[in-house]
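Have a look at the structure that comes next, please.
Removed from the display is one protein chain of the complex; every other protein chain stays in position.
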Amino acid sequence: MKLVIAIVRPEKANDVLEALYRAEIRGVSMSRVQGHGGELDRVETYRGTTVKMELSEKVRFEIAVSEPFVQPTIDALCAGARTGEVGDGKIFVVALERAIRIRTGETDALAVTPVSP
Amino acid sequence: MKLVIAIVRPEKANDVLEALYRAEIRGVSMSRVQGHGGELDRVETYRGTTVKMELSEKVRFEIAVSEPFVQPTIDALCAGARTGEVGDGKIFVVALERAIRIRTGETDALAVTPVSP
Amino acid sequence: MKLVIAIVRPEKANDVLEALYRAEIRGVSMSRVQGHGGELDRVETYRGTTVKMELSEKVRFEIAVSEPFVQPTIDALCAGARTGEVGDGKIFVVALERAIRIRTGETDALAVTPVSP
Amino acid sequence: MTVLPLPGGVSAGDTAWMLVATALVLMMTPALGLFYAGLVRSKNTLNTFMMSIAALGVATVTWALVGYSLAFASGDGFIGGLHNALLHGVGFAPRAGTAIPQLLFMAFEATFCIITTALVSGAVVERMRFGPFLMFIALWSVLVYPVLAHWVWGGGWLAHHGTLDFAGGVPVEMGSGFSAFAAATVVGARKDYGRQALLPHNAMYALLGAGLLWFGWFGFNGGSGYSVGHPSVLAFTNTLLAPACTLVVWFALDAVIGRRVTAIGAATAIIVGCVGITPAAGYISPMWAMGLGALAAFPSYAMIRWRPRTRLDESLDVLAAHGFGGLTGILFIGFFAQRSWNGISSGAAYGHPRQLLWQVVAALAGPAYAFAATWILLRLVGLMTRLRASSGDEALGMDVVEHGEEAYTTGEGAILVMPEEHTAGGRRY
Amino acid sequence: MTVLPLPGGVSAGDTAWMLVATALVLMMTPALGLFYAGLVRSKNTLNTFMMSIAALGVATVTWALVGYSLAFASGDGFIGGLHNALLHGVGFAPRAGTAIPQLLFMAFEATFCIITTALVSGAVVERMRFGPFLMFIALWSVLVYPVLAHWVWGGGWLAHHGTLDFAGGVPVEMGSGFSAFAAATVVGARKDYGRQALLPHNAMYALLGAGLLWFGWFGFNGGSGYSVGHPSVLAFTNTLLAPACTLVVWFALDAVIGRRVTAIGAATAIIVGCVGITPAAGYISPMWAMGLGALAAFPSYAMIRWRPRTRLDESLDVLAAHGFGGLTGILFIGFFAQRSWNGISSGAAYGHPRQLLWQVVAALAGPAYAFAATWILLRLVGLMTRLRASSGDEALGMDVVEHGEEAYTTGEGAILVMPEEHTAGGRRY
Partner (left out) sequence: MTVLPLPGGVSAGDTAWMLVATALVLMMTPALGLFYAGLVRSKNTLNTFMMSIAALGVATVTWALVGYSLAFASGDGFIGGLHNALLHGVGFAPRAGTAIPQLLFMAFEATFCIITTALVSGAVVERMRFGPFLMFIALWSVLVYPVLAHWVWGGGWLAHHGTLDFAGGVPVEMGSGFSAFAAATVVGARKDYGRQALLPHNAMYALLGAGLLWFGWFGFNGGSGYSVGHPSVLAFTNTLLAPACTLVVWFALDAVIGRRVTAIGAATAIIVGCVGITPAAGYISPMWAMGLGALAAFPSYAMIRWRPRTRLDESLDVLAAHGFGGLTGILFIGFFAQRSWNGISSGAAYGHPRQLLWQVVAALAGPAYAFAATWILLRLVGLMTRLRASSGDEALGMDVVEHGEEAYTTGEGAILVMPEEHTAGGRRY
C-alpha cells in the first residue's frame, strides 16, 4: 500500500475529484494548503504597506491506495490537475505500512476500499 | 518510530484528544480536512444552482510515536472516533525515519515525548 | 528522497520561509494546523462557559527534497523556527518513494527542484 | 413656516420621528439574527439567523391579520377585540392619544411583535427543527405577545391599575425571557450540552449585532412616546446613559470574577443595559437611569454564570438578559419613577408606594403568562410533529439539514447537478 | 410650538424626514455591496463590493454635474434640460411640488441613481475588469438612469400620460434589471459557468445585507412622497407588509419545490418583496400591498430557478429580482391602485382601465430603453478596451488581479517590500 499525496491548483480540485472518481478511487482526503514553487510572486498593497506574496493557494490530496491502484491514481491526478502552466503541483508517494478502517477495525487493502452506499 | 495519521469525524475530535490523553500520548497535530468515502452525498441548493456535495468535514490527526506507543495510539484513535456509522474514517501508519525537536535539537524517541509543564 | 514535515509556530512561518529560501529550498507546501504538546493550556471564557484550550495554532511545512538537501532543510527549519520556548515544534522525516511534477510528468529529483521564473 | 396640511390631530414632527423609529426597530431583528448567529457553532449559523428572518415574515403577517387587533383594539382587560382585524379601520386618522396616523402606529407596534418573537428563538437554536419553529411562532405571535401587549398598552388590566411600562418590560423583555425559559424546558438540551464545549463561532457578529441593536433601541425606547415630546426625549437620552453604565459595571464584574474583560460579555452588557432601561426609559431621571443601568448588570451577570452549570440549556441566555433585565427595570420604576420627570406618576421612593405594588404584580403576572402559554403551545406543536432534529442531524448541523446550505462554502467537491439529474438528485435525497 | 422660521414653503417635519430618508437610501449601497459580495466566491469578494463603492463615487459626481439636471430640470418629454447642471440654481428654496429644499431633493434623488447604478454590477461580477466598469457606470449614470427618471418623475412623457410609479419601478427596478440583462449578454458568461458550481462564499453577508437593504428601503419608499403626509405613511407601511408576505410565500415555494427553506432564498425574497412594492407603495391599500408582496414571489422565483439552466450568466439575478419584481409592481398598480388611498388615481379593478394601459406602456418602454441603451454603451466601451479579464486572471480571482488585495489574509508568506525594492517590486510586477 502507498499513501499518495498530491498538491494541485484549487481551481482544478473538482476536475481531480472527477478523474479519481472515474478511476474508481473512492476514498480521498483533501485540504487547503499554500505553496511556494516556481510561480511568480504577487505584489499586493495594503494602505502604505507593500508585500510580496510568496505563497499561492493550493489543494492537497491524501489518498491511501493498494498497490494495483497506485499508477491509476497518479494518472488520474495528472489528468485532472495539469494545465501546463508553472504551478500545477506535485505528487508524492510514500510507503504505507498499515491502514485501518476505524468503523470496523478492518485493516490494509480492505480498509482503503470504501463501502459503496 | 511511526507517523500515525488518522482521519476522523469533527464531532469526535475532542473524544479522540481525550482518548489520546488517557493513553498518555501527549504530542499531536491536528487539522481540518474534507473527505470523500462511502458517505452519502448531500444535495444543496443556492438560488437556482443545485449541487452534490461530495466532501464532508473531517479532522486529520498526525501523531509521531515511538514503537511501543504505536498500538496504544491506534487503539485510542479507534476508541475515540468510532460511531459505527459509515464515515468514521481511517488510520494510516507510515514509517518515520527521524524526528527532531526544534527547540532542543533532540532527536527521535526523545523528540516525540513532550516535556510536561 | 525524503519528505520533511515540520510543525512550527505561526509567527515563525515567515522566518522559516526565509531560511529555506537562503538554503535554496524553493519548493514547499504549508498549512495551518493546531497542535498539542508541552505547552500550557489556555483558559477561555464565553459567557458562563469556561474551557481549557488544549490546542495552539501551528503551521505545518511539507517539503520534498533529494538526499543532499535533507540536512540543509532541517538546519534551515531549526534556524528559522527556534525560539527556545516550549512549543517550538517538531520536524519529521519520512522516506519518499516517488515524486512527480504534474506539469511535466518529470519524476523524482527533477520533480522537486522547481524551475526558476 | 408652512406645513402641508395634515389630517386633524396629526403632527408632522411626531410623524417624522415615528417613521424613523419604526424603521430602526425593524432593523433590530436582522441585527438580532446576526448577534445570535455569532453565538452558535458555524454549522448552525444560517438556521439561527433564519429564525429571526422567519419572525420578520410570519409575525408581520399574523400581526396584520389579527395580532394588532388583539393587542390594541378595545376589548376586555385580558385581550383586545377583533374590529381591527385585517387592518380594518386602520388608516390615516391619528391613533387615539397620539398625533400620528394609526397606520404608522400599527407598523411601529408590529416591529415590536416581530423582534420579541425572534428573541424567543435564542432558547432553542442548534436543535429545533425549522418547520415546528414556524408553527410555534405563528401561534406565539398571536396568542402570547398580543395578550401581554394588551395588558400594559392596549387598555388591559395592568394598564387599568396603573402599571408603568414605557417600552415593553412586560410584553417584550419578560415576555421573551420567560417564554424562552419555557421553550428550553420543552425542547430540551442540545445533545452535547454540558458534555462538550459549544462555543460562539464568530464573536464579531455578536459585537456588531449588539452595536446595531443599541442603535435600533433608540427607536425602540425613543419611539415609545409616539412623539418628539418630553417622554421621548427622556427615554432616548436614558437609552444612551443606562447601557453605558451597564457596560462599565460588566467590565468590572468580568475583571474581578472572570479575571478578564470579555468581548462577548461586553456585547451582552449592551443588551442587558438596553433591556433594563426599556420599561423605565420615559419615567425616571437620567441619573436614576444610570443607576438602573449599573444595577441591571448584577442579576443578569449572575444568571449567565450560573445557568450553564444547570441542566437548563436556555442556549443564548434570553432569560438572563431579557427576563431578568426586564424584571429589574419594571421593579425599579416602582421605586424611582418621578412625576417631575414623567408627568404621570412617582414610585415608592418619591412618595407613591402603590406604584411599586402594581409593578410587582406585573412582574409576577407577565412571566407567569408567558411561561405557561409558551409551554402549552410548544407541547401542542410537539403533539403534531417532532420538535427537534435527530441527534445525527444535530451533529451534522442544522444549516445543511434544515436549509440545504452552508454559511461558508468553498466550491470544492461541489458537483453541479444538471436540470434532469437535478430533480432526480432532489428526489433521491 | 415654536419652529425656527424656514424659507417660504419649506416644512420642518418634511425636511426632518427627508434628511433621514436620504441617509437611509445612501446606506443601501454599501448594504448592496455586502449582499452581492456574499454571493460570489471569496476570490472576488472585494471586487464585487468595490463595484458598489465605485457607484458611490462615480454616480454621485456625474449626478451633481449633469445627471440631476437631465432627470429633473424641465426639458422635453424624453430628457431634461441642462439648466441645473453643476447644481446651478439648486439651493434652499423648495423643489416645486414639495416642501423641502431643492438641495435636499437633489441629494435624495442622487442616492437613487447611485444604488441603481450599483445594482447593474450584479450581472458582470467575477469577470468584468474594473477599469471598463468605471467607464461604463460613468456613462450609464448619465445616459440611462436620468432618462428613465425623467420619464416618470421629471415631467417626461410617461408622467405626462399618468403612468404611476411611486418609488422607481421604471428607472430603478426595471432600469437596473434589464440593463443587467443586456450587460450579461455583452460581457458573456464566466468561464466555468454551467460547468462548475460557482457558490456564494458567505451566506451571512447576503442575510445581513438583505436586512440592511430592507431597513434602507423604508427611506427609499417612505421618502418618495417627499413629505410626512399620507402617501409617505402608506408607502412606509406597505414596505413593511409586502416583503413579509413575499418572505412567507417564498418559504412555501422553497419547501414545496426545493424541499427545503433556504437562507439565500429568504434573503432574495426580502429584496423581491421590497422591489415589488416599490412602484406601488403609495398607491395601493395595505391589504393589496400584502397581496402584491405574495404575488411578486412567483415570477422572480420561477426566473431564478430557470435562468441558471440557460446560457445567460446574469450572475446575481438582477433581472429576476429587480426586473421582474418591478414589472409585477408596475402592472399591479394598473389593476389595484385606489384613489381612496392615494388621492390621485385608481386602477382597472376600481373603474379606471386607462391606468392599466399606461402602466403597460411603461412596462414595455422602460425595459426596452434600459436594455438597448446599456447594450450600446457596453459595446462602445468594449471597442475602447477589453471588457473582461483573461481566463487566467479569472481563475486567479479579481481581487488579486484588479485590486492587488485579498479579502482575507493571514500574513503568512507575505514578505514586506522595503521602500527602495518597493518601487522596484512595483515596477517588476
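Just so it is clear, A, B, C, D and E label the chains in written order, and each chain counts residues from 1 on its own.
As a working rule, a residue touches a chain if its C-beta (ideal position, glycine included) is under 8 Å from a C-beta of that chain, and two chains touch if they have at least 3 such contacts.
Keep in mind it's a predicted model, so treat the numbers as computed, not measured.
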{"item": "Touch partners, limited to displayed chains, of the chain removed from view", "value": "A, B, C, D, E"}
{"item": "Absent-chain contact - pick from D:L82, D:M204 or D:L380", "value": "D:M204"}
{"item": "Residue, one of D:T262, D:S300 or D:Q338, that touches the chain absent here", "value": "D:T262"}
{"item": "Candidates E:L39, E:A71, E:A107 or E:L199 - the one touching the absent chain", "value": "E:A107"}
{"item": "Contact residue for the chain not shown (choose from B:A13, B:C78 or B:A99)", "value": "B:A13"}
{"item": "Residues from chain C at the interface with the omitted partner, ascending", "value": "9, 11, 14, 34, 36, 42-46, 49-55, 85"}
{"item": "Residues in chain D touching the chain absent from view", "value": "3, 5-6, 8-14, 16-17, 20, 24, 41-42, 99, 194-204, 207-208, 210-212, 214-215, 218-219, 222, 227-230, 232-234, 236-237, 240-241, 244-245, 247-248, 251, 258-264, 266-267, 269-270, 286-287, 290, 309"}
{"item": "Hidden partner interface residues of chain A, rising order", "value": "45-49, 51"}
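Keep this in mind: only the chains that are shown with their structure count from here on.
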{"item": "Each chain counted as touching chain B and chain D at once", "value": "A, C, E"}
{"item": "Copy pair chain B, chain C: interface residue numbering same or different (half cut)", "value": "different"}
{"item": "Cα-centroid distance, chain D relative to chain E, in whole angstrom", "value": "32"}
{"item": "Euclidean distance of C-alpha centroids - chain A vs chain D, Å", "value": "49"}
{"item": "Numbers and ranges of chain E residues touching at least 2 other chains", "value": "196-200, 258, 260, 262, 264, 309, 412-415"}
{"item": "Where chain B touches two or more other chains, by residue", "value": "31, 34, 36, 45-46, 49, 51, 54-55, 85, 94-95"}
{"item": "Contact graph of the chains (line, ring, star, complete, other)", "value": "complete"}
